[in-house]
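One structure is given below, represented as structure tokens, and several questions about it will come after.
A single protein chain has been omitted from the complex, and every remaining protein chain is retained in its original position.
Right, subunit A next:
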Amino acid sequence: MAETNFPTATAYPEGAERLSEEQREAMRGEPPFAEAPPTDSRLVRALKEAGITAGLIAVLTVFFFAFKTDIAAGGLALTADPIQWIVWIAIAFVGRFVLSYLVFANDKPTVGGWKKITAATAGWPVGKVIGAILLLVALTLPFLLSTFLPSQNRYLLDLSILILTYVMLGWGLNIVVGLAGLLDLGYVAFYAVGAYSFALLATNFDLGFWVCLPMAGLFAALWGVMLGFPVLRLRGDYLAIVTLAFGEIIRVVLLNWANFTGGPNGILGIPKPTLFGLEFNRGAGSFSDFFGIPYSPIQRFIFLYYIILALALLTNFVTMRMRKLPVGRAWEALREDEIACRSLGINTVNVKLTAFATGAMFGGFAGSFFATRQGFISPESFTFIESAIILAIVVLGGLGSQLGVVIASVVMIGGIELLRNLTGLQAIFGAGFDPTEYRMLIFGLAMVLIMVWKPRGLVSTRSPSAIYKAKKKIGADLVAQGEGH
């Protein structure tokens, strides 16, 4: 007697979804039948693969490594550098051979042990512990730096400010992309609106940072609604490309509307923030004067650091609270299935617009912080590449994960910045070698590699905000994140 057995949510055994994930992993891209056993030995096969790879590299790079075009006296000249080309081919051959012979041919996947570890720790509140530690480090960072690394204090503090700016932007974009599932490639537009509204208000009406900050956020939110309204009907990739177009339109307008925005010259002399009217400079009425401590330029950096930390934490706090409110749940519902959302009576127009507006507002805050930190802005700072970096941080961190954004920002921005210090490589590659040239190259490559390695991002499991009966971990694989519905 066949018994129909409907699997209910409670009927799934422990680890079932992990099992199905593994099965899917195994089947991906492969035909569902066994291939004929390879006749070549492992060595021959590895050599063959290495040969193919080397040949491919030879074809790909012949016009980039072996021959180069240079500007010469009468136009262009060609310089040949076959040594470099051959070196790269050799590297490709050896690298592929080692991979094929030692790694790919191995029957036991080396990641097995790691999976066990992550499975064992699945029940622990790892995220909360890491989050608390990170928060503690972030709060005390300026003092830690001045105690332990006084020589590089200023540089590291500046880097931390930069990373925190990206953390904040990432958290802001996470509302739009991670929670509401609206793929936005033009987020930098709101960053620009925030920066320009603060800069214009400050230089034209002589207003201070703290007055302009909420106004900049408000303007950006308004733009979020204005740009969000026409794209309500679009989904997925189409939404992405239209938001990209909007971002570019705003940049081109900023570039060409010279008598309002200053055009390519940008806006100079944006005021620095003050602490209740106390400025961070020498002389009477300044911060150091008021508190009777010796002046040091680092004080302003510490102040800026705490401003951006507070703004970022505000973003995080608001997001976490919003997720518990009806509107936040509507965002997540919208991400999972727009049609279901609509049939349950959720007003998708309002839900989408609030997501755009909230995300844009935090972008605007971050923008005005950027303007006040730099003291100078120009359209150069708001290119598409910025949007791509912010989106990369959100996606690589794991969509919808707040902790993931922090980790991704530190890895991507901080890791790239580390290149500056790798001057030791000049000994290997010659004196003309400048590691900072390779920043964006490595950034792009890292985006590809991290995505291929972990398509769900670095932090890929998260608990749902709305709980029915018992709290359960859901594999990120089971939610249709970022489908852009």
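By our rule, contacts are C-beta pairs under 8 Å (C-beta built on N, C-alpha and C of every residue); 3 or more make two chains touch, one makes a residue touch a chain; residues count from 1.
In this text, contacts and distances are computed from a predicted model.
The listed options are "Acyl-CoA dehydrogenase", "Branched-chain amino acid ABC transporter permease LivH", "Histidine kinase" or "Acetyl-CoA acetyltransferase", and the UniProt record of the chain not shown names that protein "Branched-chain amino acid ABC transporter permease LivH". Only one of A:E248, A:E279 or A:E332 touches the absent chain when the whole complex is considered: A:E248. Interface with the hidden chain, as seen from subunit A, comprises residues 24, 28-29, 31, 56, 59-60, 62-65, 67-71, 75-78, 183, 230-231, 233-234, 236-238, 240-242, 244-246, 248-249, 252-253, 255-256, 339, 384-385, 388, 391-392, 395-396, 399, 437-438, 440-441, 443-448, 451-452, 455-456, 480-484.
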